[in-house]
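Here the complex is missing one protein chain, while the rest keep their positions.
Right, chain A next:
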(Lines give C-alpha, C1' and ligand atoms only; values in the text may rest on other atoms or scores of the structure.)
Protein backbone atom coordinates (compact mmCIF):
# COMPACT_ATOMS: atom_id res chain seq x y z
CA UNK A 1 0.00 0.00 0.00
CA UNK A 2 1.40 3.41 -0.89
CA UNK A 3 2.10 6.03 1.74
CA UNK A 4 -0.65 8.50 2.63
CA UNK A 5 1.97 11.19 2.09
CA UNK A 6 5.36 10.90 0.48
CA UNK A 7 7.66 13.93 0.52
CA UNK A 8 10.41 12.81 -1.81
CA UNK A 9 13.55 14.94 -1.84
CA UNK A 10 11.69 18.25 -1.75
CA UNK A 11 13.50 21.59 -2.02
CA UNK A 12 11.42 24.74 -1.61
CA UNK A 13 11.65 28.34 -0.45
CA UNK A 14 10.80 31.96 -1.05
CA UNK A 15 12.40 33.85 -3.91
CA UNK A 16 16.06 32.98 -4.18
CA UNK A 17 16.48 31.57 -0.68
CA UNK A 18 15.71 27.89 -0.21
CA UNK A 19 14.16 27.12 3.16
CA UNK A 20 13.84 23.34 2.66
CA UNK A 21 16.61 21.25 1.16
CA UNK A 22 16.08 17.71 -0.08
CA UNK A 23 13.53 16.81 2.58
CA UNK A 24 12.41 13.17 2.64
CA UNK A 25 9.56 12.14 4.87
CA UNK A 26 6.63 9.84 4.47
CA UNK A 27 3.52 9.09 6.47
CA UNK A 28 1.88 5.67 6.23
CA UNK A 29 -1.92 5.33 6.25
CA UNK A 30 -3.10 5.56 9.85
CA UNK A 31 0.25 6.85 11.08
CA UNK A 32 0.80 10.03 13.09
CA UNK A 33 4.13 11.73 12.41
CA UNK A 34 5.23 14.76 14.42
CA UNK A 35 7.46 17.37 12.80
CA UNK A 36 9.37 19.26 15.47
CA UNK A 37 11.79 22.13 15.25
CA UNK A 38 12.56 25.55 16.57
CA UNK A 39 11.14 28.81 15.22
CA UNK A 40 11.95 29.52 11.62
CA UNK A 41 13.29 26.06 10.76
CA UNK A 42 10.86 25.54 7.90
CA UNK A 43 7.97 23.56 9.41
CA UNK A 44 5.24 25.80 8.00
CA UNK A 45 7.10 25.99 4.70
CA UNK A 46 7.02 22.19 4.55
CA UNK A 47 3.23 22.05 4.99
CA UNK A 48 2.71 24.86 2.46
CA UNK A 49 4.78 22.94 -0.06
CA UNK A 50 2.82 19.75 0.61
CA UNK A 51 -0.43 21.68 0.04
CA UNK A 52 0.87 23.37 -3.11
CA UNK A 53 0.94 26.96 -1.87
CA UNK A 54 4.66 26.96 -2.59
CA UNK A 55 6.18 25.17 -5.59
CA UNK A 56 8.65 22.34 -4.99
CA UNK A 57 11.84 23.47 -6.76
CA UNK A 58 13.07 19.88 -6.72
CA UNK A 59 11.61 16.57 -5.65
CA UNK A 60 8.08 15.18 -5.71
CA UNK A 61 5.04 15.25 -3.43
CA UNK A 62 2.77 12.18 -3.56
CA UNK A 63 -0.58 11.82 -1.86
CA UNK A 64 -1.89 8.26 -1.54
CA UNK A 65 0.46 7.26 -4.36
CA UNK A 66 -0.60 10.02 -6.77
CA UNK A 67 2.05 12.53 -7.81
CA UNK A 68 0.53 15.93 -7.05
CA UNK A 69 3.67 18.03 -7.59
CA UNK A 70 2.61 21.13 -9.51
CA UNK A 71 -1.13 20.80 -8.91
CA UNK A 72 -3.00 23.67 -7.20
CA UNK A 73 -4.02 23.47 -3.52
CA UNK A 74 -7.72 22.86 -4.09
CA UNK A 75 -6.93 19.74 -6.13
CA UNK A 76 -4.82 18.39 -3.30
CA UNK A 77 -7.54 19.15 -0.77
CA UNK A 78 -9.93 17.22 -3.01
CA UNK A 79 -7.80 14.10 -2.41
CA UNK A 80 -9.19 13.93 1.12
CA UNK A 81 -6.45 16.12 2.54
CA UNK A 82 -7.31 18.56 5.35
CA UNK A 83 -5.05 21.43 6.26
CA UNK A 84 -5.15 23.50 9.43
CA UNK A 85 -2.78 26.43 8.89
CA UNK A 86 -0.85 28.20 11.64
CA UNK A 87 -1.94 31.76 10.82
CA UNK A 88 -5.30 33.23 9.78
CA UNK A 89 -6.80 29.78 9.89
CA UNK A 90 -10.47 30.67 10.31
CA UNK A 91 -12.81 33.09 8.60
CA UNK A 92 -13.40 35.52 11.47
CA UNK A 93 -16.36 37.24 9.79
CA UNK A 94 -18.18 34.02 8.96
CA UNK A 95 -20.21 31.98 11.42
CA UNK A 96 -19.04 28.75 13.02
CA UNK A 97 -21.46 26.86 10.76
CA UNK A 98 -20.22 28.61 7.60
CA UNK A 99 -16.61 27.89 8.52
CA UNK A 100 -17.48 24.20 8.81
CA UNK A 101 -19.60 24.16 5.66
CA UNK A 102 -16.69 25.45 3.58
CA UNK A 103 -14.85 22.20 4.25
CA UNK A 104 -17.57 20.14 2.55
CA UNK A 105 -16.87 19.08 -1.02
CA UNK A 106 -19.11 20.65 -3.68
CA UNK A 107 -22.47 18.96 -3.86
CA UNK A 108 -22.32 17.66 -0.30
CA UNK A 109 -24.83 19.47 1.88
CA UNK A 110 -25.34 17.46 4.98
CA UNK A 111 -22.84 17.93 7.76
CA UNK A 112 -25.10 17.02 10.65
CA UNK A 113 -23.55 13.61 11.25
CA UNK A 114 -20.04 15.07 11.23
CA UNK A 115 -21.01 17.83 13.64
CA UNK A 116 -22.62 15.36 16.02
CA UNK A 117 -19.52 13.17 15.94
CA UNK A 118 -17.21 16.10 16.69
CA UNK A 119 -19.54 17.78 19.19
CA UNK A 120 -18.82 14.81 21.45
CA UNK A 121 -15.38 16.42 21.86
CA UNK A 122 -16.25 20.08 21.27
CA UNK A 123 -19.84 20.58 22.48
CA UNK A 124 -19.98 24.29 21.52
CA UNK A 125 -20.00 23.29 17.83
CA UNK A 126 -23.55 22.02 17.96
CA UNK A 127 -25.03 24.90 19.92
CA UNK A 128 -23.17 27.87 18.47
CA UNK A 129 -23.26 27.35 14.73
CA UNK A 130 -24.68 30.82 14.16
CA UNK A 131 -22.05 32.64 16.20
CA UNK A 132 -19.42 34.68 14.36
CA UNK A 133 -16.17 32.69 14.50
CA UNK A 134 -14.15 35.79 15.34
CA UNK A 135 -16.02 36.09 18.65
CA UNK A 136 -14.97 32.62 19.83
CA UNK A 137 -12.27 32.35 22.49
CA UNK A 138 -8.76 31.49 21.36
CA UNK A 139 -9.17 27.87 22.46
CA UNK A 140 -12.55 27.54 20.74
CA UNK A 141 -11.05 28.90 17.52
CA UNK A 142 -8.39 26.17 17.60
CA UNK A 143 -11.08 23.57 18.26
CA UNK A 144 -13.00 24.94 15.27
CA UNK A 145 -9.89 24.57 13.08
CA UNK A 146 -9.51 20.96 14.21
CA UNK A 147 -13.22 20.21 13.80
CA UNK A 148 -13.34 21.73 10.32
CA UNK A 149 -10.31 19.66 9.31
CA UNK A 150 -11.85 16.43 10.61
CA UNK A 151 -15.44 17.08 9.51
CA UNK A 152 -15.25 15.20 6.23
CA UNK A 153 -13.09 12.35 7.54
CA UNK A 154 -9.95 13.12 5.52
CA UNK A 155 -7.36 10.44 4.84
CA UNK A 156 -4.52 12.86 5.53
CA UNK A 157 -4.48 15.66 8.09
CA UNK A 158 -1.83 18.39 8.04
CA UNK A 159 -1.93 20.52 11.13
CA UNK A 160 0.36 23.43 12.03
CA UNK A 161 1.03 24.28 15.71
CA UNK A 162 -2.55 23.82 16.82
CA UNK A 163 -1.55 23.91 20.51
CA UNK A 164 0.17 27.31 20.32
CA UNK A 165 -0.96 29.43 23.28
CA UNK A 166 -3.57 26.96 24.58
CA UNK A 167 -4.33 25.86 28.12
CA UNK A 168 -3.49 22.26 29.04
CA UNK A 169 -7.13 21.16 29.23
CA UNK A 170 -7.76 22.21 25.62
CA UNK A 171 -4.54 20.55 24.48
CA UNK A 172 -5.66 17.33 26.14
CA UNK A 173 -8.96 17.45 24.29
CA UNK A 174 -7.27 18.07 20.94
CA UNK A 175 -5.08 15.03 21.60
CA UNK A 176 -8.13 12.93 22.40
CA UNK A 177 -9.92 13.82 19.20
CA UNK A 178 -6.87 12.99 17.05
CA UNK A 179 -6.52 9.60 18.76
CA UNK A 180 -10.24 8.86 18.44
CA UNK A 181 -10.40 9.80 14.75
CA UNK A 182 -7.31 7.76 14.01
CA UNK A 183 -8.80 4.75 15.78
CA UNK A 184 -12.13 5.19 13.99
CA UNK A 185 -11.03 5.94 10.43
CA UNK A 186 -7.30 5.30 10.18
CA UNK A 187 -6.46 8.89 9.30
CA UNK A 188 -2.80 9.73 8.64
CA UNK A 189 -1.51 12.86 10.38
CA UNK A 190 1.46 15.14 9.83
CA UNK A 191 1.55 17.12 13.04
CA UNK A 192 3.76 20.21 13.13
CA UNK A 193 4.43 21.15 16.75
CA UNK A 194 6.63 23.03 19.16
CA UNK A 195 4.96 21.37 22.14
CA UNK A 196 7.14 18.25 22.28
CA UNK A 197 5.22 16.57 25.08
CA UNK A 198 1.91 16.81 23.26
CA UNK A 199 3.43 15.81 19.92
CA UNK A 200 5.12 12.68 21.25
CA UNK A 201 2.00 11.69 23.18
CA UNK A 202 -0.06 11.39 19.98
CA UNK A 203 2.62 10.54 17.40
CA UNK A 204 3.98 7.18 16.30
CA UNK A 205 7.09 8.75 14.86
CA UNK A 206 8.86 12.08 14.99
CA UNK A 207 11.16 14.06 12.70
CA UNK A 208 13.22 17.08 13.72
CA UNK A 209 13.57 19.82 11.14
CA UNK A 210 16.65 22.00 11.54
CA UNK A 211 17.65 24.66 9.00
CA UNK A 212 15.53 23.06 6.32
CA UNK A 213 16.79 19.50 6.68
CA UNK A 214 15.62 16.49 8.65
CA UNK A 215 18.19 16.42 11.45
CA UNK A 216 16.82 13.37 13.24
CA UNK A 217 13.92 10.98 13.09
CA UNK A 218 12.74 7.96 14.96
CA UNK A 219 9.90 6.26 16.80
CA UNK A 220 8.05 8.25 19.46
CA UNK A 221 9.21 5.90 22.19
CA UNK A 222 10.50 6.40 25.72
CA UNK A 223 13.85 7.94 24.68
CA UNK A 224 12.38 10.13 21.98
CA UNK A 225 11.87 13.09 24.29
CA UNK A 226 15.52 13.14 25.31
CA UNK A 227 16.76 12.85 21.72
CA UNK A 228 14.44 15.62 20.54
CA UNK A 229 15.45 17.84 23.45
CA UNK A 230 19.10 17.43 22.48
CA UNK A 231 18.32 18.64 18.95
CA UNK A 232 16.16 21.54 20.03
CA UNK A 233 18.69 22.87 22.52
CA UNK A 234 21.56 23.28 20.07
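Everything below uses one rule, namely that contacts are C-beta pairs under 8 Å (C-beta built on N, C-alpha and C of every residue); 3 or more make two chains touch, one makes a residue touch a chain; residues count from 1.
Rule of thumb we're sticking to: contacts and distances are computed from a predicted model.
Name of the non-displayed chain as stated in its UniProt record, restricted to "NitT/TauT family transport system ATP-binding protein", "Hydrogenase iron-sulfur subunit", "ABC transporter amide-urea permease" or "Bacillithiol biosynthesis deacetylase BshB2": "ABC transporter amide-urea permease".
From the options A:89, A:146, A:199 or A:214, the residue with contact to the unseen chain in the full assembly is A:89.
Within the whole complex, the absent chain has one touching residue among A:103, A:125 or A:147, and that is A:103.
The missing chain lies against chain A, touching residues 51, 53, 72-74, 77-78, 83, 85, 88-94, 98, 101-103, 105-106, 148.
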